[in-house]
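Yeah, one chain of the complex is gone here, protein chain that is, but the others are all in their spots.
The block that comes next holds subunit A.
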Amino acid sequence: MVDHFDAPTEASATMTRTQERIPTVVVDDAHIIYRVHQGAAGGTTPVAALRRLVKRTHAPNVREVHAVKGISFTAYRGEAIGLIGSNGSGKSTILRAIAGLLPVNRGAIHTQGQPSLLGVNAALLNDLSGERNVVLGCLAMGMHPDDVAKQAAGIIDFSGINERGDFASLPMRTYSSGMAARLRFSIAAAKKHDVLLIDEALATGDKGFRRRSEQRVRELREGAGTVFLVSHQLSSVRDTCERTIWLESGVIRMDGPTDEVIRAYEAYANSK
């Protein structure tokens, strides 16, 4: 286990190691600023819209939110890193930036391969059956059709949506939210990822599914990947991650072994 962490915010720079460890994600002083549209103000008529298009101006009331304010850390191959913090602390934002889905305004994020973000909001096509969604989702991850055909049955079994009758052939809009989330997790977990970013997804599903998915995350890590886990359930962070980064208002408050960080975080959360 990694056990020597000095100043929390510079943990990556002072990290100790045995052999050459291979970094998979290097976050270098990343700042992320969101632009939030608060709906149209200058009239919603086609004429006003056309004028804005022609002049290439933005709707006047766009607000900027500085969600991540200078974060640096390095993640290595084979690590599972938990990200904790209060709501709005920038956890999901930094995950999306690592996945390349949000630009950094300052600093840089370097990654090995293409990180995959696995969130509960990963919407597929609700009008299509679960089976078709499995095929589409796998193709969208870049899998070959032959591999998809081989793995489709396994993915549906893993998700457990067929435990109460044949749901796989029904449209996804008929699924309960838990079933849909389980299926989405199963699809995303079917592929080997260099870097897997999990946003609250392990919290879904019943006890049996949670055990299976935690097992799956462990397998993905052993396959030389790096796993990031955002969760409000400290127990699942404790079970899956040996390193934890605590974010608060867009800055790293602490970075170190899970037990220490969670203890400090709990003390902080209780004192509020």
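The rule is short, and it goes like this: a contact is a pair of C-beta atoms (placed from the backbone, for glycine too) under 8 Å apart; a residue touches a chain by one contact, two chains touch by 3 or more; residues count from 1.
Here is the rule we use: contacts and distances are computed from a predicted model.
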item	value
Identity of the absent chain, which is to be given by its UniProt protein name, from "Quinoprotein dehydrogenase-associated SoxYZ-like carrier", "Transport permease protein", "Diguanylate cyclase" or "DNA-binding protein YwzG"	"Transport permease protein"
Contact partner of the left-out chain, one of A:I109, A:A152 or A:L220	A:I109
Subunit A residues touching the omitted chain (full complex)	1-4, 12-18, 22-29, 34-35, 37, 40, 44, 46, 49-50, 52-53, 72, 74, 78, 96-103, 108-112, 114-119, 121-125, 127-128, 132, 135-137, 139-142, 144-145, 171, 184, 188
